[in-house]
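On to subunit A.
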Amino acid sequence: MIPLAHFLIISAILFCIGLYAVLSKKNAIQVLIGIEFMLNAGILNFVAFSKYDRINSGGQVFALFAIVLAAASVAVALAIILNVYKKYNTIDPSKINELRD
Partner candidate 1 sequence: MKDYLPHIPGFINDTINSLHYFRPELALTCGFLLVIIADLFFKKIYSLPFYITLLCFFAVGFYTIQQLHTAPANLFSGMIIIDHLGALFKLIFLLAGLLFIFFLKNNRQFIAHNKGTGDIFSILLAVILGMNLMAMTSNLLMLYISIEMVSIGSYLMVGYISKDTRQTEGAMKYIIFGSVCSAIMLYGLSLMYGFTGTLDLNNPQFIQELSRIPSLASGTVIIMVLTGIGFKLSVVPFHFWSPDVYEGAPTPVSAFLSTGPKAAGFAILVKFISAFQLNTDPEIKDMLSILNHVLIIAAIASMIAGNFGAIRQNNAKRMLAYSSIGHTGFLLMAVIAFSETGFKALIFYLFIYVIMNMAAFMLINEAEEITGSESVEDYKGLGKHYPVLMICFVVVLVSLTGLPPTAGFTAKFLVFSSAVEIYQSSGSFWILLLMITGAITTLVSLFYYFKIPLNAFIRSSNKLIQVKKYSQLMPICIVLSVALLLLLLLPQIITSFI
Partner candidate 2 sequence: MSLLSILIFMPLIAGLIILILPSSFQQKFKYVTLLITILQLLISGFIYFQFDPSVAGVHLESQFQLVEKLAWIRLDLGSGGKLEIDYFLGIDGLSMPFLFLTSLVMAVAVLASWEIKTNLKAFFALFLLLDAAIMGVFCALDFFLFYIFYELMLLPLYFLIGMWGGVRREYAAIKFFLYTLFGSVFMLLVIIGLYFSVINPATGNHTFNMITMMDPANFVQGSIFSIAANQELFGVPARLLAFIVLFIAFAIKVPIVPLHTWLPDAHVEAPTPVSIILAGILLKIGGYGILRICFSMFPDAASQSSWWLGLIGVISIIYGALNALAQTDLKRLIAYSSVSHMGFVLLGIASGTVEGTSGAMLQMISHGILSAMLFYLVGMLYERVHDRDIYSFRGLATLMPAFTVFIMIAFFASLGLPGFSAFIAEAFTLIGAFSSESVNGWLPRWMAIGGSIGILLSAAYFLWTLQRMFFGQTRLKGGTDWALQLSDVNLREKFALVPLAIMALILGILPSIAFDKMNTSVIEFVRFITLKQ
(Lines give C-alpha, C1' and ligand atoms only; values in the text may rest on other atoms or scores of the structure.)
Protein backbone atom coordinates (compact mmCIF):
# COMPACT_ATOMS: atom_id res chain seq x y z
CA MET A 1 0.00 0.00 0.00
CA ILE A 2 1.17 3.45 -0.85
CA PRO A 3 0.64 5.76 2.12
CA LEU A 4 -1.97 8.42 1.47
CA ALA A 5 0.36 11.13 2.62
CA HIS A 6 2.72 10.38 -0.22
CA PHE A 7 0.05 11.08 -2.77
CA LEU A 8 -0.74 14.26 -1.02
CA ILE A 9 2.83 15.40 -0.85
CA ILE A 10 3.38 14.67 -4.50
CA SER A 11 0.29 16.62 -5.33
CA ALA A 12 1.41 19.47 -3.09
CA ILE A 13 4.74 19.64 -4.89
CA LEU A 14 3.04 19.49 -8.21
CA PHE A 15 0.70 22.25 -7.16
CA CYS A 16 3.57 24.49 -6.22
CA ILE A 17 5.45 23.77 -9.41
CA GLY A 18 2.34 24.74 -11.28
CA LEU A 19 2.00 27.81 -9.17
CA TYR A 20 5.55 28.78 -9.90
CA ALA A 21 4.92 28.40 -13.62
CA VAL A 22 1.84 30.55 -13.42
CA LEU A 23 3.62 33.25 -11.58
CA SER A 24 6.83 33.36 -13.49
CA LYS A 25 6.42 32.18 -17.05
CA LYS A 26 6.31 34.77 -19.71
CA ASN A 27 4.38 32.74 -22.16
CA ALA A 28 0.67 32.43 -21.71
CA ILE A 29 0.69 28.82 -22.89
CA GLN A 30 3.20 27.92 -20.23
CA VAL A 31 1.07 29.73 -17.73
CA LEU A 32 -1.80 27.56 -18.86
CA ILE A 33 0.37 24.50 -18.39
CA GLY A 34 1.07 25.69 -14.87
CA ILE A 35 -2.62 26.00 -14.23
CA GLU A 36 -3.10 22.48 -15.51
CA PHE A 37 -0.51 21.27 -13.04
CA MET A 38 -2.37 22.91 -10.24
CA LEU A 39 -5.61 21.37 -11.39
CA ASN A 40 -3.96 18.01 -11.69
CA ALA A 41 -2.63 18.32 -8.21
CA GLY A 42 -6.16 18.79 -7.01
CA ILE A 43 -7.44 15.92 -9.08
CA LEU A 44 -4.70 13.71 -7.72
CA ASN A 45 -5.85 14.46 -4.24
CA PHE A 46 -9.40 13.60 -5.11
CA VAL A 47 -8.36 10.36 -6.63
CA ALA A 48 -6.13 9.50 -3.73
CA PHE A 49 -8.86 10.12 -1.21
CA SER A 50 -11.43 8.41 -3.34
CA LYS A 51 -9.72 5.14 -2.59
CA TYR A 52 -11.41 5.23 0.79
CA ASP A 53 -14.81 6.25 -0.51
CA ARG A 54 -16.16 3.28 -2.26
CA ILE A 55 -19.86 3.90 -1.75
CA ASN A 56 -20.10 7.39 -3.10
CA SER A 57 -17.03 7.42 -5.31
CA GLY A 58 -17.19 11.15 -4.81
CA GLY A 59 -13.52 11.68 -5.42
CA GLN A 60 -13.32 9.82 -8.65
CA VAL A 61 -16.42 11.41 -10.08
CA PHE A 62 -15.18 14.78 -9.01
CA ALA A 63 -11.87 14.04 -10.67
CA LEU A 64 -13.60 13.14 -13.87
CA PHE A 65 -15.65 16.29 -13.90
CA ALA A 66 -12.62 18.36 -13.02
CA ILE A 67 -10.72 16.91 -15.96
CA VAL A 68 -13.59 17.72 -18.27
CA LEU A 69 -13.93 21.23 -16.94
CA ALA A 70 -10.20 21.75 -17.20
CA ALA A 71 -10.35 20.74 -20.81
CA ALA A 72 -13.21 23.11 -21.46
CA SER A 73 -11.50 26.02 -19.84
CA VAL A 74 -8.27 25.26 -21.66
CA ALA A 75 -10.16 25.40 -24.92
CA VAL A 76 -11.61 28.76 -24.04
CA ALA A 77 -8.30 30.00 -22.74
CA LEU A 78 -6.50 29.01 -25.89
CA ALA A 79 -9.09 30.69 -28.04
CA ILE A 80 -8.62 33.86 -26.04
CA ILE A 81 -4.86 33.61 -26.11
CA LEU A 82 -4.96 33.23 -29.87
CA ASN A 83 -6.97 36.40 -30.07
CA VAL A 84 -4.51 38.15 -27.85
CA TYR A 85 -1.71 37.01 -30.05
CA LYS A 86 -3.49 38.46 -33.06
CA LYS A 87 -3.73 41.85 -31.43
CA TYR A 88 -0.50 42.05 -29.52
CA ASN A 89 1.80 39.76 -31.47
CA THR A 90 2.98 38.40 -28.20
CA ILE A 91 1.57 36.18 -25.54
CA ASP A 92 3.84 37.32 -22.77
CA PRO A 93 1.42 38.16 -19.95
CA SER A 94 3.80 40.71 -18.52
CA LYS A 95 3.79 42.68 -21.75
CA ILE A 96 0.07 42.72 -22.05
CA ASN A 97 -0.58 45.54 -19.67
CA GLU A 98 -2.47 48.17 -21.47
CA LEU A 99 -5.18 48.05 -18.86
CA ARG A 100 -3.73 49.44 -15.69
CA ASP A 101 -3.90 52.32 -13.34
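Here is the rule we go by: contacts are C-beta pairs under 8 Å (C-beta built on N, C-alpha and C of every residue); 3 or more make two chains touch, one makes a residue touch a chain; residues count from 1.
The candidate set was assembled so that all candidates are chains of the complex that A comes from, given by their letters.
These figures come from a predicted structure and were not determined experimentally.
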Could you check which of 1 or 2 is in contact with subunit A in this complex?
1
Given the complex, residues on subunit A that touch candidate 1 span 8, 11, 15, 18-19, 22, 28, 31-32, 35, 38-39, 41-46, 48-49, 52-53, 55-56, 58-59, 61-62, 65-66, 69, 72-73, 76-77, 79-81, 83-84, 86-88, 93, 96-101
